[in-house]
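The complex is shown incomplete by one protein chain, all other protein chains being positioned as in the whole.
Going by the order they are written in, the chains are A and B; count residues from 1 in each one.
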Amino acid sequence: MSNFTVSGSPHIQGDESTKKIMYGVVIAMIPTVLFSIYFFGIDAIRVFLLAIVASLFFEWAIQKYLIKGPLSINDGSALVTAILLALNLPSNLPGWMVIIGALVAIGMAKMSFGGLGKNVFNPALVARVFLLVSFPVEMTSWPKPKPITEGLADVITGPTPLGIVKEGLGANKTMSELTPELPTYTQGLMGNMGGSMGEVSALALILGGIYMLWKKIITWHIPVSMLLTVAIFSGIFWGIDPEHYADPVFHMLTGGMLLGAIFMATDMVTSPMTKEGQLVFGFGVGLLTILIRMWGAYPEGVSFAILIMNAAVPLINMGFKPRRFGAKPGVALNN
Amino acid sequence: MDNIIIIAISALGGLGLIMAIILYFIANKFKVFEDPKIDEVEEALPSANCGGCGFPGCRAYAEAAVKSAKENGNLDGLNCPVGGNDVSQAVGKILGLEVEAKDPMIAVVRCNGSRTNSPGKVNYEGATSCSFAHALYAGEGGCMHGCLGLGDCVDSCDFDAIHMNPETGLPEVNTKCTACGACVTACPRDIIELRKRGPKDKRIFVSCINQEKGAPAKKNCAVACIGCSKCLKVCKFDAITITSFLAYIDFEKCTLCRKCVEECPTSAIHEINFKPRKPRPEKPKAKAPEADKSVARKTTTQKEVVTQDLKDEKDNKE
Partner (left out) sequence: MGILRTFALGGIHPPENKLSANAPIETLPVPKQAIVPLGQNLGAPSKPIVKKGDEVKVGQLIAEAGGFISTNIHSPVSGKIFKIDNAIDGTGYKRPCIIINVADDVWDDTIDTSAEIVSEIKQSPEEIIDIIKNAGIVGLGGATFPTYVKLMPPPGKTAEYLIINGVECEPYLTSDHRLMLEKGREIIIGTRILMKALNVKKAFIGIENNKPDAINHMTELVKSHDDIEIQSLKVQYPQGGEKQLIKASVNREVPSGKLPIEVGCVVQNVGTAFAVYEAVQKNKPLVERVVTVTGKSVKKPSNFMVRIGTPISELIDAADGLPENTGKIIGGGPMMGKAITSLEVPVVKGSSGILIMEEGESFRSTEGPCIRCSKCTYVCPMGLEPYLLSKAAKLSNFEMAENESIMDCIECGSCQYGCPAAIPLLDYLRLGKLKVGQIMRNRK
């Protein structure tokens, strides 16, 4: 018989693991992935495969030859980043740009901070924003979704609904004039509108969100506070002047709002640690998104909003501590 | 067009001038007087900021040294272990004081409970922290005084002078040691001691701090000091004392005669950096280098340190 083991308590461990969480996120993304393949066809598969292979390769290569640390390629975190990155790209993006995106996501946003768990910004979003500012034309010529069942004809590119609104309002048109150009709510829910691969189908994203809530991978705090903030603020402006501001439901269903709220802002590494902090974080993201969408230069603001709030997370963590047992509510113990 | 350039230059230049004047007055107004000697002393220090002197850094030490020189006229109790004699002489010179030369010291690990000498009876799993393991249990080998081998001393060292030997599971000190004492405080079991470096790095010490009686001590570790007093009897210089079944060699009194090393029945007394002895046929335990390697129980680990140390020195010379 071998020696007994000695260790501190506890002597049992729950069945949670990093791997389980990461693959849980991957499972939650499957409906979205399937919808985007349905709408964008072979091109979508190409972008997904490229992003996954490139991300995994960079993760492996950097860990093996630059950091020379233990390999953690199996934990699934690079896979999650890869799929999230692909969901943030237009399906007709040239392959080499996808690879650059993967390098930026893994190399710059994740590994240069020290790898999993140490990055400040969401890797997939850093890569998206990097590509957006580097290749604005390619990153904003969104292919029109064309269900795979309707054959593999040439894709037509066009602006996103948010782009239509931005440009239209900029050209002094009113919302009622623009409405015929915009997708209906049903189309928005199902995903039949222009946009990046993961932005198109609200239904699939919500499905994934419900799955992650059920598996306790995410809590409701960030998505709910973020969406509520967006709804309230866009609602106020829409109530004041429906001709110049889009309605809340439109804001919810278009662009990266749901993708951001469900998969991006809830990223464990780059979101606050306490539930109170998460509510504040969600509020900040929602507010910044609306500000950028209404008055910013870009039609879409979710990625920038999340990245800006990512930077504020350490501050939020310092300011919003959990309520200590035995302390009066709202009063820190040592003050 | 010319006007614009002139306006721009004069505006920026004027702004700069005004700022410079403000800064000049502020700097004068809030100037803090500092003895220039503090800077000089700090310059002479090794800038390791190790805290070995007991001050938070070299700057704090320099301030304390200048203050002490001004108020007490000496540098008593202010010792830079890293800089050693050279630095204290230099500091003394700056402050115009005579400084006594001190013997150079080195950290010594007083445990030889390696994996072979004190085989593991249990396996440890958990945080790599000696302080935590010390609070949790006695140790893998069962000796409650012995080295836990989790490397708190290695983490504490700023000079790359102490390393874990993966074979023995014990830390080893190399010649880079500056005797700053960080590892001495880091060790939860007080195994590491600062001892005199000795002429040509020759040292003799008891490599055990087990205060148990002979039999229980020996049960857990083959090379434990069992308090048999043999070394005490053989020592002609009163350098050895025995308290609670543990021998201790006073390095101030020890003359490095090596009699006790031969006498110790459990090889708990170690000699370092001595030349191998001539083989003595009448005593089978004598330290012939060849015989030494074959006798596993005999201080094999220490032997490695010796060679390592010598090699280091050689490297340094080159």
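Simple rule for what comes next: a residue touches a chain if its C-beta (ideal position, glycine included) is under 8 Å from a C-beta of that chain, and two chains touch if they have at least 3 such contacts.
Model, not experiment: these values are computed from the prediction.
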| Among shown chains, those touching the left-out chain | A, B
| Of B:Pro46, B:Gly83, B:Gly142 or B:Gly198, which sits in contact with the chain we cannot see? | B:Gly142
| note | Sole touch to the unshown chain from A:Asp43, A:Glu59 or A:Asp75: residue A:Asp75
| query | Quick one: which of B:Asn49, B:Ser129 or B:Asn174 touches the chain that's been left out? | reply | B:Ser129
| field | chain B residues touching the omitted chain (full complex) | value | 121-122, 125-127, 129, 131-132, 135-139, 142, 144, 212, 216
| query | Please identify, in ascending order, the residues of chain A that touch the omitted chain? | reply | 1-2, 4-14, 16-18, 20-21, 72, 75, 77, 115-118, 268-269, 271, 273-275, 321-327, 333-334
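We adopt the following convention: only the chains that are shown with their structure count from here on.
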| Touching chain B in the complex: which residues of chain A? | 2-8
| note | In the complex, the residues of chain B that touch chain A are 120-127, 132, 136-137, 140
